[in-house]
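What you see is the complex with one protein chain gone and the rest in place.
Here the chain labels run A and B in written order, and each chain numbers its own residues starting at 1.
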Amino acid sequence: MNLLTIIDYIGTFAFAISGIRLASAKRFDWFGAYVVGFVTAVGGGTIRDLLLDVTPFWMLQSSYLIITALALGFVIVFGKYVIRLNNTFFIFDAIGLGLFAVVGIEKSIAHDYPMWVGLIMGTLTGAAGGVLRDTLINEVPLIFRKEIYALACVFGGLIYYICFYAGLSPALTQTVGAVSVILIRILAVKYHVSLPNLKGEN
Amino acid sequence: MNLLTIIDYIGTFAFAISGIRLASAKRFDWFGAYVVGFVTAVGGGTIRDLLLDVTPFWMLQSSYLIITALALGFVIVFGKYVIRLNNTFFIFDAIGLGLFAVVGIEKSIAHDYPMWVGLIMGTLTGAAGGVLRDTLINEVPLIFRKEIYALACVFGGLIYYICFYAGLSPALTQTVGAVSVILIRILAVKYHVSLPNLKGEN
Partner (left out) sequence: MNLLTIIDYIGTFAFAISGIRLASAKRFDWFGAYVVGFVTAVGGGTIRDLLLDVTPFWMLQSSYLIITALALGFVIVFGKYVIRLNNTFFIFDAIGLGLFAVVGIEKSIAHDYPMWVGLIMGTLTGAAGGVLRDTLINEVPLIFRKEIYALACVFGGLIYYICFYAGLSPALTQTVGAVSVILIRILAVKYHVSLPNLKGEN
């Protein structure tokens, strides 16, 4: 199990936790919380794989199901303490976002799609799971209103492509791309960087 | 038309009725009710077929459209009496759930997927239509909070696989699998078996 796989699993765990926590606030039962956690974790990549017409990644290995089960067990056992770990999960979530974005871009490149498709696929992989989560729990998707989230995937993705076309090694390109997404996300939250909303202008 | 087809159509009818009734409670017009009924009936199988990368089953024969139209006509004509038939529809719905779950599992096996994918596909086929229905009518999905529903597909699916690996005949395996789902569902409702919810623990 290499470093990339470990990071992928950490990101999956963090995304699943975010789904499970929101589901629990809506008084979902364990099964409902599990489903919402799983959809949050794999939903973005599933939409990407359906659009690219490849087999959804989580159907090829059972790890993602198991990690979601671990996340559910974690929330059941440590429920009271999970709230205090907000900052930890925020970092995990940002790491997952960065890695997922890079995975989405690389899958698009592997299927010979142009850069703008890669940026969309990276953003979908990182952010669409959260949109599905909010739809399932019947809330307006959070990412459309709070600090820069999905846009971190777009900007970090652009930096990925700059490295890619500059001929950097794949490992370096991946690292710079993912770290860019993570940093943009962390800085956006730290300094409360939000996009303007439309209503404020009218 | 063999017995399996008849049961499939009865399940479709029951699922369509459940969508149409909930849409009517939201004052949808006939067309909206028809769409919600159709999505409830075929939505789970459609998600399954998209994930398995096969043509959605309802695009290969028009029966499902017609059955949904019959269900709409039924609610329009017998609207007042439909509520009294709650128990009848509950049984139909449970039968549909059991059959749909088995269909989902068998499609996965036909595409050489492992057991855990089959269990997911069985559960999606049985329960995802109801989730799409609740999303369309803008409600929190019912199955995430009420008595065991989707989980009946998981348990019944496990029993299916036990029969399958034990070498029972396909007909017997199908019957035992579907009947298991139906019984689990009926017993769960009769004895109010629910999973705990997370909030209660915190």
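Keep in mind that, in the parts below, a contact is a pair of C-beta atoms (placed from the backbone, for glycine too) under 8 Å apart; a residue touches a chain by one contact, two chains touch by 3 or more.
Predicted model only: the values in this text are computed from it and were never measured.
J.: Quick one: say which of B:Val75, B:Ala127, B:Ile148 or B:Ile184 touches the chain that got left out.
T.: For the chain that is not drawn, the touching residue is B:Val75.
J.: Which of A:Thr5, A:Gln61, A:Thr88 or A:Ser194 touches the chain that is not shown?
T.: Missing-chain contact among the listed residues: A:Ser194.
J.: For subunit B, enumerate the residues touching the unshown chain of the complex.
T.: 20, 23-33, 35-36, 46, 50, 53, 55-56, 59, 62, 65, 75-76, 79-80, 135-138
J.: For subunit A, which positions touch the chain that isn't shown here?
T.: 50-51, 53, 113-114, 116-117, 120, 131, 135, 138-141, 143-145, 148, 150-151, 194-199, 201-202
Keep in mind that, in the parts below, only the chains that are shown with their structure count from here on.
J.: State the superposition rotation angle between the two copies subunit A and subunit B, fitting on C-alpha atoms only and giving a multiple of 5 degrees from 0 to 180.
T.: 120
J.: Taking the mean of the C-alpha atoms as each chain's centre, how many Å separate subunit A from subunit B?
T.: The answer is 30 Å.
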